[in-house]
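Questions regarding the structure given below will be posed in turn.
Here the complex is missing a single protein chain, while all its other protein chains stay put.
On to subunit A.
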Amino acid sequence: MPRGTPRLSRRLIIGLGLLQATLVLALIVTEPLRENNRPLNLLSWLAAEQAGQILAPAIGRNAAGNLALQTTPELRDYLASRPDFWFVVTDGDRLLRGGAVQDRNKDVVDDDGVVVPSRMSGQASPMLLVTPAGRVGAMLGNAQSGLLEGLSFWLADRLWHGLVGLLLLAAGNALVIVLGVRFLLRPVRAAADAARALQPAQRGLVLPEDGVPAEILPLVSATNAALARLEHAHAQQRRFMANAAHELRTPIAILALRLDAVPDDALRERLQQDVRRLTLLANQLLDLQRLQQADPAWERLDLVALSREVLAEMAPLAVDGGHELVFASALPRLEVRADDQALRSVFSNLIGNALTHGGPASQVTVRINPDRSLEVADRGPGIPPEVRDKIFEPFQRGMRDGPGAGLGLAIVRQVLQAHGAGIRLMETGAGACFRIEFPEAQPL
């Protein structure tokens, strides 16, 4: 997948995460507003919250199990800076008091075990604290704080707790989204696999629509409709090509026969060469059309005998041009599933190219290797590196200006592809060498 392609699951995770973070933040920020048993005095609420948070860790128990103050540095600092601050803590049984001195004889404990100090000096805030000694009720008096200090203390505390919750939520989100998206998009993946396997020569191209989510279904359906239109156009074009190639043969046949009347031997020979090219091209177009049919009539052929025959047929042409032909096979037989005429055309095309472009008095070799590959090599100037990648493209003539150029190698490659075989140009350092690799012979 290319970088920068948006991922559905990532977007969902980020979107949902942002939404949840906003909600949590809103809950935190509106906390003072939602506290029902407190006066809406933000500053005193903040101060009490701060005092509670500092006090809670210092409330422990002694060996007898009674509440005991285990002073922390934070509490010590807090008490030192606020001489009026006092607190009373109770677990229901015992009282623990600290801070500014109070007259304990006048305390009252109400039914819930909450201590109501006798002389409330200044403001007092009741609250529940979670301490090392367990949950305790507390009354905090004269807790004071600056707005900034109180706010930052409170936010730091809440955000820390909020953050942990958020992270847990985010992990949960990610898991559900990743698995969910993967599950929901499974049909889409199946459609993509089907699309990847599509071959241009295939008939009835269609992507599976079963189970594709409704949001994505229009894309798959539209693709299927487009495929159907393409296939129709492709079939039409193929019919046209077949007809054109077929129609070409009669004029070519007439031309070939009329050439016979040309009195100038050299001119006639040249024109006959041209007609051979034309014939080869028309034949290959027909071959291709035939091989791209739904069910070509394959034969089981011996590549050794077939390629040797084609090479032998080219011998008069080679000897005329002062060239040498060499045939070498590492195998006594090589069975391939092929179309006889189409394969012969391919070889005569390649050998013809080699004879034309192999330079004067060259040597053209057809070699069959043990790995089911066949090579056609010449000793000419070779193919310039800048056109090497393009010689199999239609109408890419490059150095191969002459018989078999233009459409020649493009058709050669297509005909071979129809056979399941590949062709490539080898780096040899001397001359051009085309290598064809045949697959194992499949059943007919």
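Convention: a residue touches a chain if its C-beta (ideal position, glycine included) is under 8 Å from a C-beta of that chain, and two chains touch if they have at least 3 such contacts; residues count from 1.
Here, contacts and distances are computed from a predicted model.
Chemist: Under which of the names "NADH-quinone oxidoreductase subunit J", "DNA-binding response regulator", "Amino acid/amide ABC transporter membrane protein 1, HAAT family" or "Heme exporter protein C" is the non-displayed chain listed in UniProt?
Modeler: In UniProt, the chain that is not shown appears as "DNA-binding response regulator".
Chemist: Specify the residue from the set A:Gln341, A:Asn369 or A:Thr428 that touches the hidden chain.
Modeler: Per the contact definition at the top, the residue touching the missing chain is A:Gln341.
Chemist: Just name the one of A:Gln272, A:Asn369 or A:Gln417 that touches the chain not displayed here.
Modeler: A:Gln272
Chemist: Taking the entire complex into account, which one of A:Leu325, A:Leu350, A:Ile391 or A:Cys433 touches the absent chain?
Modeler: A:Leu325
Chemist: Please pick, from A:Leu18, A:Leu43, A:Leu163 or A:Ala297, the residue that touches the omitted chain in the full complex.
Modeler: Residue touching the chain left out of view: A:Ala297.
Chemist: On subunit A, what residues meet the omitted chain?
Modeler: 246, 249-250, 252-258, 260-261, 272, 275-276, 279, 282-283, 286-287, 290, 297, 299, 308, 311-313, 315-316, 318-319, 324-329, 339-341
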